[in-house]
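See structure below.
One protein chain omitted, others in place.
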């Protein structure tokens, strides 16, 4: 029996969740889960429809993209996941989707402004949209370079991946992460909801103001601050 | 056995209804139900997913926010509910959601104009959007002050909570109420439908006129007036 | 046993269909079916939720709005149905909804332009929006006068109810009809689909041209002309 059985199961369930939450059609997405102790991560095999996916299909790789276990070809986005796990050592899961409103913002090449408390309950910044990749990077090691593109975006905007668990890749779509695979999927769903609300807000009032700082702080801290009082102890 | 068993059940069912009606994702909402005789209300515990929620998880509090019964931490919005029950003595239930179109209007900081009879069947005024809270109130007893913010909005606009069973909190989202918890949820659903219709109306015709007074009166009175003839006797 | 059992069943099924097709929430709609031979029609009782509705709850009335059979109060829109049956002797069923896109156009007080073949497969004219009612008519016999409002609209625009099986009431919502109750519901669903498509068309291209006459004619005639070749013989 595989020593990665639990990791595969976690990864499998998170991928299925992506589908149940209406965030993907066909094979347009993937989720991975990491095992830091063993220096490996589990990811969806490439191009397999959700209705056919089984836990044992999940592929195990190390952070250099070597397949450690599994007979199938891993997701075509695998190198992006590996790069993020290697560089950001406090994330436990990563999700990628082509969810409708998230993609629309990515295609618009615009950050999603923080307009309300639904957004502030999860992060205190506009949701960043990374500029499209330079041509030489696209023609090179594309998926690896997608990881670089994300890190560069966070560096340039002065953001921390620990506080901003999501990014839009210009012209492409969202990547989200969290302490485990389920939390990464949760952030994909939250992003899609916030993206839809922000879109509608601008349709109703093109001059809608950004949420004021005191409310951003209040909502984030009641959920994530040291005196947080949201949820059970 | 708890003397509040029925109250908890009412509260539980209304919370589950919020979920079934598509008004919430994850734990983004809460409903409470009041027992005026005993001076207590029942509310959803904080951060518990709907699929895991059980009637016995519901928390019982008095209007000063003291927990009377229940092992779990109540909703983080509890003080807003308590404040409204204390000040408005004819409401029996309160609901709070982050439903998409309702939030979009709240983030736009605009009242929802009364454009048609779907709206007028339920209330005769534009749906009020309370201005975002003052900074000193946000930094203080936030959820309590949210109650004050709602009451101030109604006072300033000259509205009665008996006739206008809903409000949008600027940059946040809707609160709705009714004679019981089920009716509060009903008003959340009606608000979301009216919010979507009003949004679409303005997209089709930015100069769409407000419903004329004679029609507002007619539709409201055939449902709620002394000679109402809508529904069964 | 009621001599109107089949009529009630037809009416019941069409009302349930309205709900299953997503055209109504709660009790926001009603369908009726006529029995020309007996000079009566069957209609949904007022304010009864679809999940509780039973065939025996359906109310039978004559065209003067006298209840012939049934213990419940009929739909508050009953007089509009009666008026249309009385004046338009070739319709067999009528449906009324507050479906989202149909209401949005009604609230915009605009006819829905004929933009494509989905529309032309069903009717060759813009979908008419009747102007809001005059104040004296609203204050009078409102639901009866709603019937007058519809007839006046058709007279003014030179339309035939046999060729245009739907209308929007300004600030209110749609009425649709057909050879029977099921067909009336079908037209409500088609109207909602066409209303959504027309809305999106104008968002993408505010100068989108009306469908040209040759295509209007072609599509309508292949479905409804004397040499129609759509459907089974």
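Chains: A, B and C, in written order; residue numbering restarts at 1 for each.
The working rule: a residue touches a chain if its C-beta (ideal position, glycine included) is under 8 Å from a C-beta of that chain, and two chains touch if they have at least 3 such contacts.
Predicted model only: the values in this text are computed from it and were never measured.
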Partner chains on view for the chain not depicted: A, C
Listed residues A:36, A:54, A:73 or A:162, member touching the removed chain: A:73
Sole residue of C:38, C:160 or C:205 that reaches the chain not shown, by the stated touch rule: C:205
Absent chain, residues of chain C that touch it: 115-118, 186, 189-190, 193, 196-198, 200-201, 203-205, 208-209, 211-212, 214-215, 218, 222, 229-233
Missing-partner contacts on chain A, residue numbers: 25-28, 45-48, 72-73, 76, 98, 100-101, 103-110, 132-133, 135, 138-139, 142, 171-173, 199, 202-203
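Throughout what follows, only the chains that are shown with their structure count from here on.
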Copy-to-copy rotation for chain A and chain C - C-alpha atoms, rounded to a multiple of 5°: 180
Central chain (distance from its CA mean to the mean of all protein CA atoms): B
Where chain A and chain B are represented by their mean Cα positions, the distance between them in whole Å: 33
Computed distance of Cα centres, chain C from chain A, in Å: 46
Chain C residues counted as touching two or more neighbouring chains: none
